[in-house]
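All protein chains but one are shown at their positions in the complex.
Order of writing sets the labels: A, B and C. Residues in every chain begin at 1.
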């Protein structure tokens, strides 16, 4: 059974990727999972410089989901290249770096540094973090901003680039198209949904940043719809995510149109999830007599008439 | 303790309202709850004519939520006035009618018929149903469409009008403002989030309409954030909803900025929820030595520094 | 009027790897239940799973003096809530709302009239109380009961003890007649014709076939539908069934309040 998938020029041994911000820099998880067994690892969002992020509390749980406002705490791209990348390379991880910026120049500069480094497989452009005021989501919420960031980074690197789209827009497919036109090799979606939880006893927001991003199973049906919509509109591959907790969820995203999937929140609940996801996918292929997982991508059947009734 | 709230010219005995599409025409629930005990009842969306809606399956459950694509099955405004309104009037229900249309003229016509009827307290303009192709959400996803529907209906009726906004937009507050400028007395938000569930065994969508609207606890943190955002931008009252299942959730919406709340999905889970919501609100007011629930509206405190640490 | 009870699990009898019979202490609901009515059940207190699920009231439990003490559910494990019901432990509480829906119309024992109950799989759950009601009226009653395999034919003694004739079929031939329950039913109806009142509950395709067959033989036919139900009270419009309109066309009826028992002839089967 062939679990491999192709994202532009990038060949992944399987379609299961750790989502940015949910897997540290990867090295934190070397003790619980063989990093080379994953299709890829998207490391935590990196700016040019170090950032300490928001004060705690940074997360709060919600029904079947969680809100986070970490504020992109990170060690900066140079320390990443010096301190983390060698270990990731040694462990044969397929490393995708989530690149942040407050200006287009910063995106370009961070991407350039990563292009020069050894062991980066691709760049995920984070233009969708809902938790910081400057930059990022400003680009992600404007079609021209999206195009500008992508096309500028395109000129600066040969690495595959995957802009990561925000779901907090009216028409996500138009953003996928802007990214495609800007020269993206694929799009990642979705980032988190802007949300808020208030403690009614103190009447204060439960996280320090007031609002944060909603992730986890709660958002999955919205994310699947967005992947499906983008699939109708762009030709480049989609990396789908949002609430995946098991192989069935991952397959649902692929059937909706994702060429690969990312898993974030579920890794917190079960850091041993990775082999289970792969086993579940293999099991499905076997039951359905499919030789290649790539044959599933975008095969959702919206034509057949519904067998309306359930059976006893 | 005073639970009453004021929505424009409408005085409600309490802020707890049954949400449209989740309480039939109200009469279905006369056996389980005293309809006059609710702040109000928003009846199922009505067009000018009868509609049979979408084929089954129309709902599917999702983590802490549900997807629906009913397709606004309904008996049309005239049969509603003739067949349902008299009973609702007899039961002293505060009736808010959810008005649908495929054209502005239809919104106006339905609203006019309701204005002439006896026993309608207000009109909720449904410009946000994600489950029908024609009309509705087309207006709700365009600022000028929102303004046009509201201002046209404004000219046709003296009843309070509450446009119901869709959350499937980049900047919901701008739509609240368009509604306010069009002459709305309040805004209702949120309607459901466009979403999709695929059966991986058959590779077909789980509901006949392919996509549907997500409701229930899963969406609550996003809905609270939207209420909070709109509260910063408009002066008219907000009817807040999305995933409320208990008094604490209702109070969270009010603290975020809602003057009243609507409850949809939770009524399916517990049709006896209504007195529990009111008791829980009274209990909260007592614990916090508050005389009037209206004193809570929009009192979220985003200034105080967070007491960062939790205590054992 | 529907009641909501936090019903204690009195007993949980496993019947097979997939089926169990759950006894719930919901005396007030049980006392009010008519044949064919259902309850909406929630077996957890969190939001996942979120909604209640519909289940036929299988039996009414009674004390020595005939007072209703509880009810049972015949449960088939297929997903989240049915798994919780399969694993339920005595003492646990399960939210139970009911009785709901329109009951089976119970025929009287007229000359030569008889009742044919047609159950497919877990559809059996709709028939225990009906059988009791028919027997109480001295109606000659036959249960045509089909399952995948002999080990999934349940509660046969319940019906036998009450004088119901049994005609059993299994898809694998391990008990009763080999094949579908519609085969012996057809032979039976061909003989009795309109004397037979047909009651069916089971897979959709089976109910459609039975309804058509009944029409062919001019028998009255009622079916108990099992649609996905969000509320059970007419609030959500999820459970609709297309029925013939008077002037042609169709209407969507809510099977929770205009059913689950409906006339087989009225429904627009696929």
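The rule is simple: contacts are C-beta pairs under 8 Å (C-beta built on N, C-alpha and C of every residue); 3 or more make two chains touch, one makes a residue touch a chain.
Here the structure is a predicted model, which means the values were calculated and not measured.
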{"item": "Touching partners, among the displayed chains, of the absent chain", "value": "A, B, C"}
{"item": "Chain not shown: contacting residue from C:18, C:48 or C:186", "value": "C:48"}
{"item": "Full-complex contact with the absent chain, from A:16, A:38, A:66 or A:300", "value": "A:66"}
{"item": "On subunit C, residues whose C-beta touches the chain left out of the figure", "value": "44, 46-49, 80, 89"}
{"item": "Sites on subunit B contacted by the missing partner chain, in the whole complex", "value": "63-64, 217, 307-312"}
{"item": "Residues of subunit A (touch criterion as defined above) contacting the omitted chain", "value": "21-24, 28-29, 31-32, 44, 52-53, 55-61, 63-66, 68, 70, 73, 216-218, 245, 265, 267-272"}
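The rule we apply is simple: only the chains that are shown with their structure count from here on.
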{"item": "From subunit A, the most remote chain by mean C-alpha position", "value": "C"}
{"item": "Centroid spacing, where centroids are CA-atom means, of subunit A and subunit B in whole angstrom", "value": "33"}
{"item": "Subunit B-subunit C separation of Cα centroids, rounded to whole Å", "value": "36"}
{"item": "Where subunit A and subunit C are represented by their mean Cα positions, the distance between them in whole Å", "value": "47"}
{"item": "Sequence positions of subunit A contacting 2 or more other chains", "value": "63-64, 217, 308-310"}
{"item": "For subunit C, residues that touch 2 or more chains besides their own", "value": "47-48, 227-228"}
